[in-house]
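Please see the structure below; I have some questions.
Entry: subunit A
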Amino acid sequence: MLRTLAVSAGYGLLPVLNGIDLSVAPGEVVGLLGRNGAGKTTLLRVIAGGLKASGGAVVLGDQDLTNAAAFRRARAGIAHVPQGRGIFNQLTVRQNLEVGTRAATDRGDGGIPDDIFGYFPILREREAQIAGTLSGGQQQMLAIGRALCGLPSALLLDEPSEGIQPNIVQSIAELVPRIARERGIAIVLVEQNLDLVLKAADRCLVMEKGRIVHEGTPEAFADESLLKDLLAL
Partner candidate 1 sequence: MIARDRNWLLIFAACAALAVVYPLFADGYQLTVIRDALIFGMFAASLDFFWGRTGILCFGHAAFFGIGGYIMALITLNDAIPFGSLLGIVGAVAGAALVAAIIGYFLFFGGIRGSYFTIVTLAMGVICQQAAVSWSSVTGGDSGLIGIPPIAFDVGGIHVDLSQDLPSYIFVASIVAVVVLALWSISRGRWGTVLTAIQDNEVRAAALGHNAPLRLLVTFVLSAAIAGLAGALYVCMAGLVAPDLSGLLLSTEVIVWVAVGGRGTLLGPVLGAIAIQRAQQTISSFNPSLWPLLLGCVFVIIVFVLPDGILSIYARLKGLFKGRRQAQ
Partner candidate 2 sequence: ADTVKVGLSIPITGLQAILGETLLNCYKLAAAELNAANGIGGRQVELFIEDNQTTTKGSIDKARKLINEDKVDVIMGTIISPERSATLSVTSKAKKLFFYPTNFEGGECNRYFVATGPIPMQQVDPMMPWVAENLGKTIYIMASDYAWPQKMTEAITAAYEKTGGKIIGADYYPFGTTDFGPAFQKIKSLKPDVVWSMVVGNDAVTQLKQYRSFDIKQPLIAPLDEVFNKDALPPGVAAGTYAPQPYWMALDNPVNKKFIASFREKFGKEKMVNGIGEAGYNGLHLYALAAEKAGSLRDDDVLKALPTIEFDAPQGKIRVDASNNHTLCHSYVGKAAPDGISYEIAKDFGTIAPVTPYCKV
Partner candidate 3 sequence: MDFVVTTLLNALTLISILMLVGLGLAISFGLMNVTNLAHGEFVTVGAFAVYFVQSVGGSFWLGLTAAPIAGAVVGCILEFAIIRHLYSRPVSTVLATWGVSLILQQGLELSFGLGAKPVTPPIEGTFDLFFTVYPAYRLILIAIAMLTLVGVVLLISRTSFGLDIRTVIQNREMAEGVGINTRRTYAIAFTFGAAIAGLAGGLVAPLAIVLPQMGVNYLANAFFVVIVGGVGSIGGLVAGSVFVGGLTSVLNYQISPSLAQAIVLLAAIVAVRLRPNGLFNGASR
């Protein structure tokens, strides 16, 4: 169970998040929608520890991680696939995955789980390629694969469909809930691609100006007018 309690945060004097309460159960996929600049990326960074919260708490299972360093959170089981992917450009694909296993030092056997290559066969094919020369979509798969190498219990995906070809977006839409179920991972999915979120998520939240302004099932969002209200200008 991943929870945030009244989390607020900002950059310098600029407040971006104003008291976000979020809770995601193991195996559940929560979709997070919102306009550009709503603070979705910021929320994920606060959970992952890249940015300090100015108030509230971040809790994973029974561990209070509010004041833990980012690497401790990763080791506790929070994996983050950031917007822009954040792969290590100068390392090979395999080394990227290997580094991904660091988060699981205390929990796993230190090896790369085999099923990663099941999810993303291209990663095996390109094992020795320098990751920086992968195409954009390949990099995205690598980033997700690397996150899974850390055997996380919570996975934060920031626009995973960005730059991915349509049919793979579809398979990601199938893959994300599958990963959540199979591995019992709590997943937060930030997306602009509505089709994907509505297909993959169990529950959807809408953010605006640093607050959660709406919550509902994907089915409820199928209503076009509601969507327009919440997301359009």
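Just so we're on the same page, contacts are C-beta pairs under 8 Å (C-beta built on N, C-alpha and C of every residue); 3 or more make two chains touch, one makes a residue touch a chain; residues count from 1.
The set was built so that all candidates are chains of the complex that A comes from, given by their letters.
Source: prediction; values computed, not measured.
Visitor: Looking at this complex, which of 1, 2 or 3 sits next to subunit A and touches it?
Guide: 3
Visitor: Please output the residues of subunit A touching candidate 3 within their complex, sorted ascending.
Guide: Going by the criterion above, the answer is residues 48-50, 69-71, 74-75, 79-80, 82, 86-91, 95, 98-100, 102-105, 146-147, 150.
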